[in-house]
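Yeah, one chain of the complex is gone here, protein chain that is, but the others are all in their spots.
Let's look at chain A:
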Amino acid sequence: MIESKLDLYIDGLGVNFSGFQAVSNFSMVVAHGEMRVLLGANGAGKTTLMDMICGKTQSTEGKVFLGEQEITNKPPHVIARLGIGRKFQIPSVFKELTVLQNLSVAAMKQVSVFANLGSMKRQIHMDRLAEVMELTNLNKKADHVAGTLSHGETQWLELAMLIIRNPKVILLDEPTAGMTADETLKTSRIMNDLKGRHTIIVVEHDMAFVREIADKITVMHQGKFLAEGRISEIEKNQAVKDAYLGSGGIA
């Protein structure tokens, strides 16, 4: 390891889907507490990269470290237990359970079947639950069935489920997709609140949102690393301009 205060270290990661190289030789170092934005056109491989980090897709080359520990291609639930939380592009929550139940499941400290045969009350901190619901604007929805929530609320619920587990690293795939302007604004508030408490990697297209939250940006292009730097640097970067030329720049 190069630095001691880094949370996520990706070294030459890549995947080949039976002939199609979706991501190749990608490296990135994310420091503790950093908010990193991942940019790239559709199909650049951002989702696939996150899939490899959290164990959803098996990488075919390279390594991933969480702090000192290698987590390359471990089973998803093991990676999750080690401290990586993942939010999906298509929001996924437990539709037949209430908001409170969704969060209770996420808040459970024990993960094994036998350890969880006990009653519900003993293990869940209601204070923490209330705090997270407040943060994600869900405090009035505690008893609503998750399947009845609006799209934006569903996104927040999934976010809340990650936050309540208090993972070291949070991976967010397009958290504002399909949100109204107002909801996007609320989401950026949530993100800024999380800043510094978790190491966060977020895929996002909305440049106003990116300006609002980002520390540092990494740009992917056709499965490869293209550029990295502060937002002003990225906007000036020639390689980025060239790559985005067809689509009229990143903003």
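What we mean here is this: a residue touches a chain if its C-beta (ideal position, glycine included) is under 8 Å from a C-beta of that chain, and two chains touch if they have at least 3 such contacts; residues count from 1.
What we mean here is this: contacts and distances are computed from a predicted model.
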Task = Select, from "Spore coat protein CotJC", "Aldehyde dehydrogenase", "Decaprenylphosphoryl-beta-D-ribose oxidase" or "Leucine/isoleucine/valine transporter permease subunit", the UniProt-recorded name of the complex's unshown chain.
result = "Leucine/isoleucine/valine transporter permease subunit"
Ask   = Of A:G12, A:G43 or A:G118, which sits in contact with the chain we cannot see?
value = A:G118
Ask   = Touching the left-out chain: which of A:I10, A:A80 or A:A214?
value = A:A80
Request  = Can you work out which residue in A:E96, A:D127 or A:D182 touches the chain that's missing from view?
outcome  = A:E96
Inquiry  = Which parts of chain A face the unshown chain closely enough to count as touching?
reply    = 54, 56, 75-77, 80-81, 85-86, 88, 92-97, 101-102, 104-106, 108, 110-114, 116-120, 123, 158, 161, 165
